[in-house]
Structures are given as structure tokens and as C-alpha cells.
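Removed: one protein chain of the complex. Kept in place: all other protein chains.
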Amino acid sequence: MSLSPPLNLADYEALAQPLMHPAVWDYVVAGAGDGITLAENRLAFDRIAIRPRMLVDVSRIDTTTSVLGASVAAPIMIASSGQHGAICAEAECATAKAAGRAGLAMVASSGSNRTIEDIAAVATGPLWMQLYLFPDRPRTVALLQRAEAAGCRAIALTVDSPRWGRKERSLRTEDQFNWPAQANLADLPPATAVWPDGGAPATWADVDWLRGATRLPILLKGILTAEDAALAVERGVEGVIVSNHGGRQLDGVLASIDALPEIVAAADGRCEIYLDGGVRRGVDVLKALALGARAVMIGRPVLWGLAVDGAAGAFDVLDILRRELTSAMALSGRPTIADIDRSLVR
Amino acid sequence: MSLSPPLNLADYEALAQPLMHPAVWDYVVAGAGDGITLAENRLAFDRIAIRPRMLVDVSRIDTTTSVLGASVAAPIMIASSGQHGAICAEAECATAKAAGRAGLAMVASSGSNRTIEDIAAVATGPLWMQLYLFPDRPRTVALLQRAEAAGCRAIALTVDSPRWGRKERSLRTEDQFNWPAQANLADLPPATAVWPDGGAPATWADVDWLRGATRLPILLKGILTAEDAALAVERGVEGVIVSNHGGRQLDGVLASIDALPEIVAAADGRCEIYLDGGVRRGVDVLKALALGARAVMIGRPVLWGLAVDGAAGAFDVLDILRRELTSAMALSGRPTIADIDRSLVR
Amino acid sequence: MSLSPPLNLADYEALAQPLMHPAVWDYVVAGAGDGITLAENRLAFDRIAIRPRMLVDVSRIDTTTSVLGASVAAPIMIASSGQHGAICAEAECATAKAAGRAGLAMVASSGSNRTIEDIAAVATGPLWMQLYLFPDRPRTVALLQRAEAAGCRAIALTVDSPRWGRKERSLRTEDQFNWPAQANLADLPPATAVWPDGGAPATWADVDWLRGATRLPILLKGILTAEDAALAVERGVEGVIVSNHGGRQLDGVLASIDALPEIVAAADGRCEIYLDGGVRRGVDVLKALALGARAVMIGRPVLWGLAVDGAAGAFDVLDILRRELTSAMALSGRPTIADIDRSLVR
Partner (left out) sequence: MSLSPPLNLADYEALAQPLMHPAVWDYVVAGAGDGITLAENRLAFDRIAIRPRMLVDVSRIDTTTSVLGASVAAPIMIASSGQHGAICAEAECATAKAAGRAGLAMVASSGSNRTIEDIAAVATGPLWMQLYLFPDRPRTVALLQRAEAAGCRAIALTVDSPRWGRKERSLRTEDQFNWPAQANLADLPPATAVWPDGGAPATWADVDWLRGATRLPILLKGILTAEDAALAVERGVEGVIVSNHGGRQLDGVLASIDALPEIVAAADGRCEIYLDGGVRRGVDVLKALALGARAVMIGRPVLWGLAVDGAAGAFDVLDILRRELTSAMALSGRPTIADIDRSLVR
């Protein structure tokens, strides 16, 4: 069966594999440990059944919404992920062009292969920067100031990585590839210490520090419990990203879509809730929104798009997902994002 | 293992595949998206366990019942489906002959390859017409008047297709076949607009309009929630067809048999409830009736019968299902349709 | 891997298949319809978890019990099944010898390939006769009188077969074998009518008639609901056999072990409850007894034993099961049958 042109994100996955170096492929698709959480991220979505409403006027479907106050074409964002430069020469600049063309927001990784300034220069949609705290604060402050100066609209602090997860599939092959450098680091003050435990720790005290170190809104990326969501709200963060890091940190943690309801309940509207992990179809976006997410983020599929056709491929991945969401909204009787509520899922 | 003669509907499926053009096969068997709802339609039936009663007098099994007041030989109907002409030269006329010979009711698709008049001319059982509303009303009215004049006894308005579902398997091959024309369209007033969004939208206002545009009973085909069933009853429709369009519209919606109980409860006897989706055995008919359906409708298996042996094949499919139902009623201690109640399933 | 000597009943199944005519094999292993109930009979056992007690004195394990007042070596019986003569020249006489040697009770089928007198002549354990009611009563009475005269201790009236179930796998091959005759029929008065509907119907009125026609205890074989168990107790029957006929009658009915608890509750000690369907391990016997069965019956495995080594093979099957039960009782801290209670399963 010919997969050309790709009809869905799974087609992009199939097309991307032979185009990517095996070590890069392993890095991208790997989960931690036995891959139980990686699989659950998908299975948990498929266990949720939609209850569609009929005979609603769906002649105009409006997928537009806002993320931290910025208008976007759909509640779909590009999750932060690394190594775009191992997949596409233009690296994160290609990704940013795709996001902008699609009218969507993107989270750039602090470990990107292009500098945040380069990415921001081509980004036309809202740009957030993901952050791993460096042990020495001046280095972190310098990066934050650069992000602010470049026009980033929010900082997504990764909170689930005090140690790097063991992606064993990737550990077996990572030495077979010459990975591109992390561009932001080259222009940062030299490090007085690297992450001593093989990971980027952060604590609630660091969140308070970060609040004082930047004027940008702060999101915590990697929250999986109601308890932590409540603490996040108390600290005054603007958003929480429900995520298990694509199943790449602690294998055995619950699926992100399964964690979402308790977090939405705990936040109770006091900050915005985002979700990544397992979103592969427009109907998955619908399910996440029905359970209270403001928007979803996708990671791996964007990289498959980059591998297949650079910025155009990444755009097409986003566009397929947006079109699937449009169709799913029409077929479930929800013409606007505001119409999507808890009664939509069983 | 020889499959001749076919013992069950699965045999017909196996026999039909090599007899059908691959593109037609793909069109018929495809589900939307990842096929989750398509699979669930079957799995949900198999999860329901029968509690059979013994030592009842089952010397005479009576499968007769009525659908919208018309007597039929069994609570089994032919669901509306398209492209019979791609499978069998006689197209829907063969299907109608099979239904009549079996004493069963048939729903003709408004997009049939034979005109509603041709189908009605050979139909000896009750004939209903499925309807997609055209954007221009005169065209719709003309079709309704033709259906009434031809003797159709009800109109089944499809309410789940404001957009056509993406049946990706079929999208990959549909261009390899020269599909026969929709016969009713040729004799209708020319369209001033086609469906602009790739689908046939309908709203509750359209249901009210339809009530005024025809003297026939109206059923809403594609209802999947108690909320919509309650609205349907309020609007005074005569029936609801619980259906997810054979898993061909929005992938991820619940199985039709799983939606049935809440809809039966909401309707509370104020209109008739039908079900399609996943019925492949007489015991499935029994389960659907135990959960409150007045009758079930079958789609794909009738097409397999057509492919294998035209009207005779379609009749045999219906007859196998009716005989299986007869046996299932005897073996569960339910000699008449009225004896089938909720206590029959766990 | 060599399977000799067979260690368990699955080994007997593997050894038996090449020794049996394919049509006989298909007849024996077939379930009705899609085999869902056949599979569930096993799966439902495996879903039940044992809660074993430790540090009990299990130096002497006593598997003896009684069935309808007759002492037996273990709560394991041979279920009635047909066509022993198609598997072993000695037919049911071999089976009866095996049961006697094992100290276990056997239910002879009324359609056996040897006469009830021949079977009784070699039986040294308790012998019951299964009964299908003939449409003409004199013929039935004659068979009952012969069973009584031959020393049968109970009549197990099959109540689940007003129609013969469709075992499709067997329907495809049954004509390829010259099946041996039903021996009892040859010596009965000629039939004025055969079963007109392809099955042996029975009603509660027939149960009352049977009560007057025999002085033997009566069991109803094929009860699957509390409602019918309650009616059976009201009619004064001595026992109920919870059974779905090995998944050979109505596919889709619940597993017999899943039906057991509600039946035990409904009978409330007023008659004995037996179970067949899916028993393949000693631990299955333990589970059934924990849920309230007085004894279990096994069907297909006895036939595999017959195929492998005639009476000796059938005995070994029974003996393996009894030894597995002995071990399971020891390992779960239940030295006697009376010690097995509901707390043993989760």
C-alpha cells in the first residue's frame, strides 16, 4: 500500500523511519524502561469513548483559542523536544516556520540546535522556551534574558528531570551518531558546574527564584498529580503541562491523559492546563479538551514531519491534526472550543 | 476448509472478498481513522453475556414483530448503505427482492444506484428511505415526494454526517474504481449548491422542517446519547436509530450497543429504538432486543451476500441471521419477541 | 519436547488429536457459533485467584465426598458425552471401567454407543443416566425403566437442548465419518415421532411428569440462572448441573463458573449443585467447590484419555485430576472437602 501522500500521523511515522539515522530514530521513539508508560499514553486515549451530539449547527467550525492570552489557530502546540538538527538541517528554525505557518504556538527546547534568537527570528506564532535550570544561576539568568529579549512569551520549566530517564533503546545506539551541539550553550557563560547527578533538578524554591528572575509567565512541565497542581497554583504559576515526558523519564508512571482530570480539578481554573503524551489524532485533542486541557502539545510527530519534508512536513503534520480536530468537532457537535465539555466523553 | 455452502455471515465475508473489486472491498469494510469504533462495535457485543432460561415451552418460536406498525418476519432490517451497484448489477433492486422474500424491512439509501421508484417496484416488504438533506430545499422536497409516491413508509434522516468520515483505507484505493452513479440524483432538480463542507449537515431546525415537508414517520439515524434521544422525543420523531455509521464517521465514539441502554432509558417507550453496528449473529439480535431495541439493522453482511450470489445471497444472509435468532430464542427460553427482556443479559 | 508420559490434561489433548479421526476431533472440540462461550469457560476459571491458607495440618488429604449420598473418591465426575464408540472400540464401557477404577461417578449419555445395561454391567462406581425426553412417552418410560433396572442412581435431564446447538466446525466435517449407532435406541420401542425441531425440548411440566415416571433422584442439567435454580428447588429436584453444554448450545451465554455463585445462592443448600465446563486442572475443581459446587464433571478430557489409551487413558486423566486436586488442597490448606469454602477465592 502506498503511503504517499501521507494521510495521517502514522503515515508520517512510517515514512520518517527510513529517512532518519537509526540512532536518531531510536533516540526519538524510545521510552524509558520497558516502555509501559509510553504505550499507556496511547492506550489510555483509546480507552476513552466519545459521546457525540448530533443536529447541532456545525456549518462553521472555529478551532481558534488562546494560550496564555495569545491567539492561536487551534489548541495544538509543538512540544519542546531536542535534536531537531539531527533530523533536518534547518533544525528548530524549520519547526518554528511550520508552527508559524500553521498559526500555532511552539515551545523551543533550551537545548535546541539553533539559538533561541535564531528560532525567534523566524517564528511568527507564539514562542515559549522550555528551561532546564543550570546549577549556576548566572548561566540560567543569561539564558532567561536572552529568551525574553528574543520575544519568548513564556518559560516552561521542566520539573520531571532531576535525573535523565534511561531510554535503553537509545542507550544501545546513541554512540553511533555525531549529535549536533546545543546552540544556546555556546553563547552562555561557561558552566562552573554541570548537572552532577545526570539530570536537571529543580525544587519549589527554584520555582520561587525563577519567578523573581523573569517577567515572563511560568509553566511547570511534567506535573502528574493533583497535589503538585495545587502547589503550583499556590506558587502562582500561570500554567501546568501535564506530561510524563513522552514516557521517557520514569517508566511506570500513569498516562498523562489519565492524570489530567485530577489536575484539572485541583487547579480549578486558577491556571491553564496543558497536556502532552500520546496525541496522534484530532479526536485525541478533543478528548484532552473535554477533560479540561486548554491545549495539547505534540512531540514525536513533528519530528517525523521534519524528517519527511523539513518545515513543509512539520507543517503538514500540524495541519493534518488541525483538520482532524475540525472534523472531530463537527462530527461531535462542538463547533467551537468553548463547546467542548466534560459530557463529551464517557 | 471448504466454506461452501456458507454457514454463517463470516463465511459470506470470506467468500465475498475475492469476488469484489479491491477498491469496493476497501470502501465497504473500512472504518474511519484507526478503526477503534469499528472494532468496538463487535467487541462490545461479545462482552455481553446471555443468561438463558430453560424448560420454557419453545415448541413454537415466533420471530415476527412490527416496525413502525408494519408486520415483519423478524426484528432484522437491512440498513441503508451505498454502492450496491458496485457489487451486483441489479444493485438495490436485488437487495429489495431479498428483503421482501425474507419478509423483512429495508432502508434504501437516498444515494442508491437505482431510483427509489425502481427499488419500490420490486420491494414486497416495508421500505423506508434514508435521507441526506440537500442544501437546497426544493431538491429535498422533490426527493421526499418521490419517496412518498413510491410507497416508502418512513424517512430515516441521517444526523451523523455533517462531514463525511475519513475512511483512510478507502481513500487510498477509491480512485481505482469507476463508481456507479447515484440514480435518484439524475431525476432530481439540478443542485444550486452541493454540500459545501464535504458532508450533509442537519440541525434540529431541519428536523422541524422535515416534519412539515413529509407525511411519513421520521427516524433520526445516528443518535448516540441520551441527551439527543430526549430531544428527539420532544421533537416528536417516530424513531431513533442508534448507530455510529458502522464506525465510518468519527472514530473514537462508543460502540452502538454500548450507547443503546441510556437511549432506551431516555426514550422511555415514547418512540421506537433501532440499532445498527456490529450485528453478525442471531445472538447479537437477541442482545440488542434485550437491551431495548425494537429491531436491528445490518449493513456490510448484506453486501457480502450480494457479492456472492446477488439477491439469493443477500436473502441467504438474512435467512441465516433469522434462523440463528430463532435458535437463540429457543435456547434462551424466549419463544416470542415480547418474551425478550432485560433479564436476558447480565 | 516429548509429551510422554502425559503430565496433564493438555498433554492428553495433544496426544489424542492425531489418534482421532478429524471429523471425530472436530465433533469433540467444537463449540457453538464463534466459540465465545467455549473460550469463556476456561478464561473465567483463570480469572479467579486462589487465596491459599498456610500452616494447616495437611498431612492427610481426604478428597472423598458424596454425590447424592453415594461415596466417591473425589468431587470429580465424568460428564455425559456422546460418541465414545467413535473414539474407542469399548466405547462407554471403557469409560465406566475408568470411572470405577478411580472410584468416581459417571453420567452415561442416553445416546451412548453401548446400552445402559452393558455400561452398568462394568460400572463399579455410581452411575447416573443423562436423559433427553423422547416426544413419545412410552419410549421415554421404557428407557427410564431400563436405567432403573440397570442400577442407575439418578437421572440427569438435559434442559438446555430444545434445539441442537450449531457446532459449525463439526458441521463442516461430520459427513466424513461413519458414526456408530446409539445403542439404547435399538432396544427401545420404535418412535412414533422424532424430535421435530432438531432438539429435545423439555418443560417444567415434563419435569413434573418425570418425577412421577421414575423413583430415581432427578437432576436438571444445563441450568445457568438463579431464577431457574429457584424453580428447580420448588419442583423438588435433587440436583442442578450448572452447564452450558461445553459451549456447544447457545454461544454467548455466560461461563458456567460465572453462573455458579448466583445458583448456589438461590438453591441455598436445598439441592446439590454440580458444574461442568472448562475444568482442566485440579485447581479448577478447588475453585468450583469454593464457589459452592458439590462436584465438577469433565467431558472432553475423558475422551482424549479414551483416544490415547482406552480405559487406562481415561483412568489416567481422572487420576491426574484427582492428584492435582489433592496437591491443590494441600497447598491451599484445605485437607478435606468440607474445608473448602468461599474464603478460598478472591
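In order of appearance the chains are A, B and C, and numbering begins at 1 in each one.
Operating definition for what follows: a contact is a pair of C-beta atoms (placed from the backbone, for glycine too) under 8 Å apart; a residue touches a chain by one contact, two chains touch by 3 or more.
Here the structure is a predicted model, which is why all the values come from computation and not from measurement.
The chain not shown here makes contact, within the complete complex, with A, C.
In the complete complex, the hidden chain is touched by one of A:Val28, A:Ile78 or A:Val207, namely A:Val207.
For the chain left out of this panel, the touching residue among C:Gly35, C:Pro52 or C:Pro135 is C:Pro52.
Where subunit C meets the chain that is not shown, the touching residues are 1-2, 7-8, 10, 46, 48-59, 281, 283, 286-287, 324, 327-328, 330-332, 343, 346.
Taking the whole complex into account, subunit A touches the unshown chain at residues 33-34, 36, 40, 159-160, 162-163, 165-166, 168, 171-172, 197, 199, 201-204, 206-207, 220, 222-225, 227-228, 231, 249-255, 258-259.
Rule of thumb we're sticking to: only the chains that are shown with their structure count from here on.
Interchain contacts link the chains end to end along an open line, per the touch definition above.
Superposition angle, subunit B onto subunit C, using Cα atoms only: 90 degrees, a multiple of 5 between 0 and 180. Centroid to centroid, with C-alpha atoms defining each point, subunit A and subunit C lie 60 Å apart.
Distance between subunit A and subunit B, defined via averaged C-alpha coordinates, is recorded as 42 Å.
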